[in-house]
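Here's a structure for you.
One protein chain is absent from this view; the other protein chains keep their places.
In this document, chain identifiers A, B and C correspond to the written order of the chains, with residue numbering beginning at 1 in each.
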Amino acid sequence: MSLRYLTAGETHGPQLTAIVEGMPSNLRIDFEALNFQLLRRQKGYGRGRRMQIEQDRADIVGGVRHGQTTGAPIALVVANNDWKHWTKIMNIEPIEGTDEEKRRVHRPRPGHADLNGGLKYDLKDLRNVLERSSARETAVRVAVGALARQLLEAFGIRIGGQVLRIGEIAAPANNLPLDELISRTEASSVRVVDEETEKKMEAYIDQIKKDGDSVGGIVECIVEGLPVGLGSYVQYDRKLDARIAQAVMSINAFKGVEIGIGFEAGILRGSQVHDEILYSEETGYTRASNRLGGFEGGITNGMPVVVRGVMKPIPTLYKPLRSVDIDTKEAFNAQVERSDACAVPAASVVMESVVAWEVAKAFLEKFGGDSMEEIRANYDNYKRQLENY
Amino acid sequence: MSLRYLTAGETHGPQLTAIVEGMPSNLRIDFEALNFQLLRRQKGYGRGRRMQIEQDRADIVGGVRHGQTTGAPIALVVANNDWKHWTKIMNIEPIEGTDEEKRRVHRPRPGHADLNGGLKYDLKDLRNVLERSSARETAVRVAVGALARQLLEAFGIRIGGQVLRIGEIAAPANNLPLDELISRTEASSVRVVDEETEKKMEAYIDQIKKDGDSVGGIVECIVEGLPVGLGSYVQYDRKLDARIAQAVMSINAFKGVEIGIGFEAGILRGSQVHDEILYSEETGYTRASNRLGGFEGGITNGMPVVVRGVMKPIPTLYKPLRSVDIDTKEAFNAQVERSDACAVPAASVVMESVVAWEVAKAFLEKFGGDSMEEIRANYDNYKRQLENY
Amino acid sequence: MSLRYLTAGETHGPQLTAIVEGMPSNLRIDFEALNFQLLRRQKGYGRGRRMQIEQDRADIVGGVRHGQTTGAPIALVVANNDWKHWTKIMNIEPIEGTDEEKRRVHRPRPGHADLNGGLKYDLKDLRNVLERSSARETAVRVAVGALARQLLEAFGIRIGGQVLRIGEIAAPANNLPLDELISRTEASSVRVVDEETEKKMEAYIDQIKKDGDSVGGIVECIVEGLPVGLGSYVQYDRKLDARIAQAVMSINAFKGVEIGIGFEAGILRGSQVHDEILYSEETGYTRASNRLGGFEGGITNGMPVVVRGVMKPIPTLYKPLRSVDIDTKEAFNAQVERSDACAVPAASVVMESVVAWEVAKAFLEKFGGDSMEEIRANYDNYKRQLENY
Partner (left out) sequence: MSLRYLTAGETHGPQLTAIVEGMPSNLRIDFEALNFQLLRRQKGYGRGRRMQIEQDRADIVGGVRHGQTTGAPIALVVANNDWKHWTKIMNIEPIEGTDEEKRRVHRPRPGHADLNGGLKYDLKDLRNVLERSSARETAVRVAVGALARQLLEAFGIRIGGQVLRIGEIAAPANNLPLDELISRTEASSVRVVDEETEKKMEAYIDQIKKDGDSVGGIVECIVEGLPVGLGSYVQYDRKLDARIAQAVMSINAFKGVEIGIGFEAGILRGSQVHDEILYSEETGYTRASNRLGGFEGGITNGMPVVVRGVMKPIPTLYKPLRSVDIDTKEAFNAQVERSDACAVPAASVVMESVVAWEVAKAFLEKFGGDSMEEIRANYDNYKRQLENY
């Protein structure tokens, strides 16, 4: 039984909740680092008002005592800071009131789950859809991923990411060491390493905003320090690259995912794609390149894992799109719920988080163990096995 | 408990086996159609010798009686036709013999699971890796997908696919009705709709072969006739687009997957990306376009599902790549195991199969039921509910 | 993907938390009925002080709006009312303090998970084990089960239970209609139907308490109104009776479970055990008896489901048992943590709850559907199918 988690909560409800199950005991939790991840998700040029009013914070209400995990499930809560304004609209118990007082939604927005969710769940108030399908939920997924990240860091596995494209502005390629990539993107308003690109993207976002439009982009996540052998080819659902693909595609608004050179692999020749195998006594087996992004046969090969995902523009628009009222079946121009023109930098943080989770899960499947001490010993074992191979 | 399956078997072992669990009773099996899918996988310009010698066939050895499913698990067997030549090399029981007689592999091929699998499973004969990690396994995954396809077809859901690119040759865009797309690609040696492109691709593959190289490509799968409401946004692992992403990425040699306009969504503006909602009494809700490829919020929206995947070039090469012998740690030029220069048309069929599976699984989760009759009644219910929404 | 749930929380932590995932939309929640189940768990002759101080209450913090489920995951919180006294001892973040201030436990109690949990998770403070392994967690499992129960009740499925034995005092057999059984046990301090037995059991518990000992017992759960066809024989893990067995055995302190006549089936002859099949046009197929407790081949047969479980005496004792200090390895007489002499009536409520969950899960697997309306239509379909069989 692997690491697993469930989340609950609505965007304007009292809180987001997650239960993380299967974490080992004796992992020292860095609370500041945990909340730093939530902060990272909230930053980014182009975010709307909401990001300013809320300073998210993950509270742990189970599974951690005196700063360490106990092996018990970990309950995480991210409170919604403006819940006080929504207690009636989102009341758990029945209320009296007009549609307006309940802020009933009957006008589905294109590009959202509104209409499909309403049809599927037979809900005539589409607020019941949008409250859950909102990307607000990623706040708690980031908290979950932050726990996974702390587990991985204890074994020297580090995760970084960068924005590669926002709309028409692409960042130039770089091959920076991960540490530098992390420090530079952390300093950037749009999570890019290149300052000139940053300026261009900011200006571009300003323009998009002015046009009443929105824009998406491409983000990349890099995981370094992974041992050879996470994931497996033996069954389709053990392939770690495929699990990462699911995790990335499950992020709100993501429409594609690729590993290594990804779609470029459909153009190049075999002799240009594969990573030659080298060996030296100091480093063991290594590769001359990393076009396959750290995976062969669904298993990590010891090279950095490189994943890219594409986020579509946020569908909420000042510039309206045609839609249909579910009450009257009359056409209208789709309403605006929020005001972000670009959430790509935040999406970069979310992607790091979901990738961290999948890697941690595969890590625990590989090494077993119930306490950090036991996992450490098992991990060292395996390292020795690799050296003696 | 959902539809599920497991496969077993090695590329040169006696057989591939699959058990499919959770299929309803009273589905009439079209055996010819089942084997036609296996045949489709074997065709395609650029395949090597093996595809000719073996005419794959899926035998059912459980779960079907007198031509109909019974609700019991279905066991599928795809025999390996040249097993007779491998009975010693792949013997289940211990044999005496030299490394050569056992065809022991100690020279890992870049781009394969060989080395990583050997390290992970502590196997000194890499044949134990490559026999399972080989794409041969997709034969039985196609058989599994063919069952899913027959289930879906009973509800008017149809699946087609096409090759969009082979290496440097891209097919021009088309917007053909699915029927025509299917009949044209079926007639094509490279599964494209355009004859001129076909010729160019054939010539290109010939050249690649002559150069001792290999080439990948991009394939697309289209599913039509899906009801609104498969998959869900309520939890990350219920999103059907994400499950499809996992399934596609789990196909051997796939390095990327996208839905709808996919990576292009990172470039365009919101006003160019989202599909406006229309309504008429005859058709109910529909969309003015299908840029999102049939999904919003991880749920089907009634438009065709459009998925694309990229396959890297087959790593097996006449043109050698550097690698390292695991016995001696000496460098060598990687050996050749097989001779396909291009397997993209086959990959197109495999992708249809794994997508069919994920859709069928989500379909049964939505409609429940244990017999085809019961599912039909539930399905009709839901259709009525949608009409009355 | 089925109905599922996870729980988190410690016995003296701030709260118990559960996330319930997969519930349909548009189920009207009866909050009073939900909390009534928690109250039922707290009652019962023989409970210690804690049961008095805490009046448990389940708060919903996600997945329900204006009194109805939305299809989104439901988050449940049961606060710990005396958390204020434990904020230091159970602090999430690191604290300074002596072992005594931290209430560190180094003396494992026989019959608890203390020692095994400490060894497994490499925990030197056994409080980290006992806080999670405590039966306190059943409070939130009852809340989870209460949701399942409300789902089932909407389809006329009712669940009751009774205590059959407390230590040496067995209740006489009865064959009461479920309604009467429920009303009588609800009025009883020990959840028996027979008043004389109640008195005997109370006196027995008093004696046990006076002796500084503890006592367990046997409880029975009955589910009526189930349709034929929940669960399946087609795979070992689809058998509903077996899933119920797991659920019951997973209740703290349970050591056995039986269905129908259970262990008596090992003594009787076949002709005395099986339930003859009858038919009339009004009732359809029915049985002349219910020795098999509602199951044949792991599927419900339309007769009431009858499950029994045995609870061992609570290991916490005034009367000490030998154990070993994990610091000094010296023997000692096991300490007392709580003061319940008998928790069998509460266990009866917990058993109803976990059985309700398993039945609801199988129910949704059978009928599919995302909203109550859709499930209702599917259910009615199936009823018609049964009638026409």
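Convention: contacts are C-beta pairs under 8 Å (C-beta built on N, C-alpha and C of every residue); 3 or more make two chains touch, one makes a residue touch a chain.
The structure displayed is predicted, hence computed values, not measured ones.
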Hidden partner chain, touching residue among C:Val61, C:Ile314 or C:Ala346: C:Ile314
From C:Ile299, C:Met351 or C:Ile375, residue that would touch the chain that is not displayed: C:Ile299
Touching residue (missing chain; options B:Thr17, B:Ser183, B:Gln272 or B:Ser289): B:Thr17
Touch list for chain B against the chain that is not drawn: 4-10, 13-19, 21, 24-26, 31, 59-67, 70-75, 90-95, 102, 117, 120-123, 127-129, 131-132, 370-371, 373-374
Residue ranges of chain A at the interface with the undisplayed chain: 1-2, 21, 71-73, 229, 232, 234-235, 237-238, 364-370, 373-374, 377-378, 381-382, 385
Where the unshown chain meets chain C, residue by residue: 6-7, 108, 110-113, 115-120, 122, 129, 132-133, 141, 165-168, 208, 211, 213-218, 228-229, 232-237, 239, 241-250, 252, 255-263, 265-271, 273-279, 285, 287-288, 292-293, 296-302, 310-315, 317, 319, 321-324, 326, 329, 331, 334, 354, 385-386, 389
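Simple rule for what comes next: only the chains that are shown with their structure count from here on.
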Taking each chain's C-alpha mean as its centre, the one farthest from chain C: B
Homomeric contact chain B-chain C: same or different residue positions, threshold half: same
Cα superposition angle of chain A on its copy chain C, in degrees to the nearest 5: 180
Length of the line joining the C-alpha centres of chain A and chain B, rounded to whole Å: 27
Approximate Å spacing (C-alpha centroids) for the pair chain B, chain C: 44
For chain B, residues contacting two or more additional chains: 229, 232, 234-235, 237, 385
